[in-house]
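A protein chain is absent from this complex, but the other protein chains hold their places.
Chain lettering (A and B) follows the sequence in which the chains are written, and residue indices restart at 1 in each chain.
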Amino acid sequence: MNKWLITFWRCGLAFVLLLTIVETGFNEEAQKPPLSEETEQCFECHSVYTPGVVEDWLTSRHAMITPETALKNSALERRISSETVEANLRNVVVGCYECHALNAEQHKDNFEHLGFQINTIVSPNDCKVCHPVEAREYSESKKAYALSNLRENPVYSALVETIISLKKAEAGKVIPLQASDATKHETCYACHGTEVMVTGTTEIATDLGDISVPTLTNWPNQGVGRINPDGSRGACTACHPRHSFSIEIARKPYTCSQCHLQPDVPAWDVYKESKHGNIFFSKAYDWNWSNVPWKIGKDFKAPTCASCHNSLVTTPEDEVILPRTHDFNARLWVRLFGLIYSHPQPKRGDTYNIKNADGLPLPTTFTGNSAAEYLINAEEQAKRESQVKKLCKACHSTTWVNRHFEKIDNTIDETDGMTLAATNLLSEAWKQGYADNSNPFDELIEQEWIKQWLFYANSIRYASAMTGAPDYATFKLGWWELTHNLQKMQHLMLNKDSGKLKREQK
Amino acid sequence: MNKWLITFWRCGLAFVLLLTIVETGFNEEAQKPPLSEETEQCFECHSVYTPGVVEDWLTSRHAMITPETALKNSALERRISSETVEANLRNVVVGCYECHALNAEQHKDNFEHLGFQINTIVSPNDCKVCHPVEAREYSESKKAYALSNLRENPVYSALVETIISLKKAEAGKVIPLQASDATKHETCYACHGTEVMVTGTTEIATDLGDISVPTLTNWPNQGVGRINPDGSRGACTACHPRHSFSIEIARKPYTCSQCHLQPDVPAWDVYKESKHGNIFFSKAYDWNWSNVPWKIGKDFKAPTCASCHNSLVTTPEDEVILPRTHDFNARLWVRLFGLIYSHPQPKRGDTYNIKNADGLPLPTTFTGNSAAEYLINAEEQAKRESQVKKLCKACHSTTWVNRHFEKIDNTIDETDGMTLAATNLLSEAWKQGYADNSNPFDELIEQEWIKQWLFYANSIRYASAMTGAPDYATFKLGWWELTHNLQKMQHLMLNKDSGKLKREQK
Partner (left out) sequence: MNKWLITFWRCGLAFVLLLTIVETGFNEEAQKPPLSEETEQCFECHSVYTPGVVEDWLTSRHAMITPETALKNSALERRISSETVEANLRNVVVGCYECHALNAEQHKDNFEHLGFQINTIVSPNDCKVCHPVEAREYSESKKAYALSNLRENPVYSALVETIISLKKAEAGKVIPLQASDATKHETCYACHGTEVMVTGTTEIATDLGDISVPTLTNWPNQGVGRINPDGSRGACTACHPRHSFSIEIARKPYTCSQCHLQPDVPAWDVYKESKHGNIFFSKAYDWNWSNVPWKIGKDFKAPTCASCHNSLVTTPEDEVILPRTHDFNARLWVRLFGLIYSHPQPKRGDTYNIKNADGLPLPTTFTGNSAAEYLINAEEQAKRESQVKKLCKACHSTTWVNRHFEKIDNTIDETDGMTLAATNLLSEAWKQGYADNSNPFDELIEQEWIKQWLFYANSIRYASAMTGAPDYATFKLGWWELTHNLQKMQHLMLNKDSGKLKREQK
């Protein structure tokens, strides 16, 4: 080609490039989607008094497109799961009023606020207007029952009460008092959720003068199993905080890690020490955290919690590898978090209805027999396992993947065996009267036993499942501790003075 | 508008855009601010021999603008707190010589260096030339007294000596020897600071040949309470390292976390596990870490250590929410770090002058009575608490905030109660002769007691204050350990063999 012709062609290209940039700027301005009149009024005060919330919202997808526009996306790209959205919400962005005024009649926390009827707490039942599939999946999952499963299960409640109750000491003896609501909310219930109730109305002093607001008990709380004033279960903000409703934050493992971490459920801790974690920390700045669908290899190069447990993941060519789910158990076949032993996943989210062979609401007995009728069967297990393997195979060979999962099976057997060894030592202590099993959680040797299954055996299983964290599984909270702990328990037995029965016999 | 007209207009715009880019490039070159002659000479060697330092400085604000220019900023935007800067410093950037030659007469570490009189250590008293407000605030704070408060307090010194002294064992008995200076500097004093003294002159071999330099003891050290050769207290580089003097680094919680972390002051650890930490880790790449003033919601979307404890924070509209302070206690009403119990903040930075009811230099007695006259009163506490609440309210409702702070109060009461239970067990052990209170820190049961207040009770209070880290407060170093530890102490009592008295009686 003639040299001048090339230059001319290039100038043209450059010009078009410039035009595109400028045009995009123009159109963005022009296309700014409309706020509802109500939300505009919210902003008048709240951009002054709670600017953090407003600025956060401004960065959200909710602030940028209307449901009408969102519905135009292809099925794979869509982040809204309703097929239609009612007229009054369809053509405005999802602002303050659009969420905080929904389903007012069901909200015991609804109150008159400067001319508007406002709900304090937006619940999954409200989000359901645009996200019905997610709300339904979630509502039947273990997460939605996280509070109930703790509170309605007398065994777990006894553990909670034993650990977090205030104690006093008199004449060298420890005397347990009661656990307070506030401490429950700052410990177990912070992840599991509280039951938020409306008990009246409070006058509060604000910069705008006194206003009346609902009196909420057990609040603030963002636990995944929160029971809301409208009767629904869950808090979407637990993972999509707070007014950015960010898919990026929800996909980043920092979010899951708030609750799933050492010493009891060290998913985050072993991920950090895995090769997947290594790659995540090194390259995450370079990945696309917001793309829907999430394209393996293209958008992200190593799995995070979300990619394995709930995201819609496709190949770069839009072949679906795994569909989206907000039931975080749906892809799981085995429950690594041993209560007391690992076991097939429960069939239903409300696990407090389980009854084992000893009549206790536990998925296994103290000696490891599983309450099979409440748990998924081998066929369902196989189905779920093969689902997850599909994801692994996008980067790993079939042999690699099969061998990895074989190792998990062995790890489960051996760690359950190490728990059984500890249980046998404890049973002997109970039998010989060196400890008293009326409360199986309150004496020294009993607490060593708890560590065996709640901290150490769990840790090793998580490390195994996430193909990494070998040091964690060896020394940190793994085999070293499992083995050392048996020596400690044996020592307490030999010293024959680890419990209250013995003490009282003196 | 005519289509061609639009295109024409756009072309014009693109052209102007281009011009601006080019012009900026030009002017930056033209405006490069001048180095002093002395600093230019420093660079001749140091860009060859310590290029890391020079490159670091080149990225600093000190390298980019002169005090003269800095003084032109509006009051809110200004990072320099002097109203004027003396003539010889005003119109050059803040280079090597500008800092390392200040106040030479006060510097015992001043030495002749290739024709210049140079101070090895730049101290807060030198930084004061441009930053007098910060230097003054800091100099009266607990941080400035961090070394003295440890070294001049016989109780704390005994704890230090007991923990870090070398020990030997003979015939099954542990015999404490002395703690070395080097080990003090690598443990407690690394955060608290050392006293750097000049004891003479040393000839050292360098790539440039032998040179004479001051002989410094207890060096290097960047502890916050360092006592400098010019008599001043503190090390600005502890938080603004090292020659970039970065406000970004100081604002990032990684800086504070060097000293404020588990197991004794786990501020960083509980922040990491909080929702604020979750948002920080997920989105920090997207925030403006250098803006002054720091605009809540706009520059950052979740608080870090700095935003609550010392930064100048405004709304996006430049309304001041909290003014800047370099007295890191100034906004605090309660001291969570229980020594031995939590208590109102001390009135002054030099806490070794406190005397409690037992005559010990501690803010509370071993049974929890506070040395009230040395501590701020309820009115001052209320004032400070309401200050911090202003920040919370930029994102949270008044009810949310009030309820949060109510929970902290309860947590303080309960964790102090759990410490008291442990103290009662220990008192019983002392009374019955199973341990010897001549040194309250050196026997097994005494060390279990230390863990109760120094590790576990503290952890729970930090977790409560930062509205998160529930797993930390439950299992990691929280209620689980508080409860388990009481069982351990009780077990030691029952086994009646935890201390030296008993041993000697044999």
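Convention: a residue touches a chain if its C-beta (ideal position, glycine included) is under 8 Å from a C-beta of that chain, and two chains touch if they have at least 3 such contacts.
None of the values given here were measured: they were computed from a predicted structure.
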Chain not shown: contacting residue from A:A104, A:V155 or A:A421: A:A421
Option from B:P34, B:G52, B:P154 or B:G433 whose C-beta touches the chain left out: B:G52
Touching the absent chain when the full complex is considered, from A:K355, A:K383 or A:H484: A:H484
For chain A, the residues touching the chain missing from this view: 7, 10-11, 13-14, 273-275, 277-279, 281-283, 285, 296-298, 301, 315-317, 393-400, 402-404, 406-407, 410-411, 414, 417-418, 420-422, 424-425, 428-429, 432, 460, 463-464, 467-468, 470-471, 473-476, 478-480, 483-484, 486-488, 490-491, 493-495
Touching residues (missing chain, whole complex) on chain B: 15, 18-19, 21-23, 48-56, 59, 120, 162-174, 180, 182-183, 185-191, 202, 204-206, 213, 216, 219-220, 222, 241-242, 244, 246, 248-249, 252, 254-255, 257-259, 261-265, 285, 442-444, 447, 454-455, 492, 495, 497-498, 503
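The rule we apply is simple: only the chains that are shown with their structure count from here on.
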Geometric centre distance via CA averages, chain B-chain A, whole Å: 33
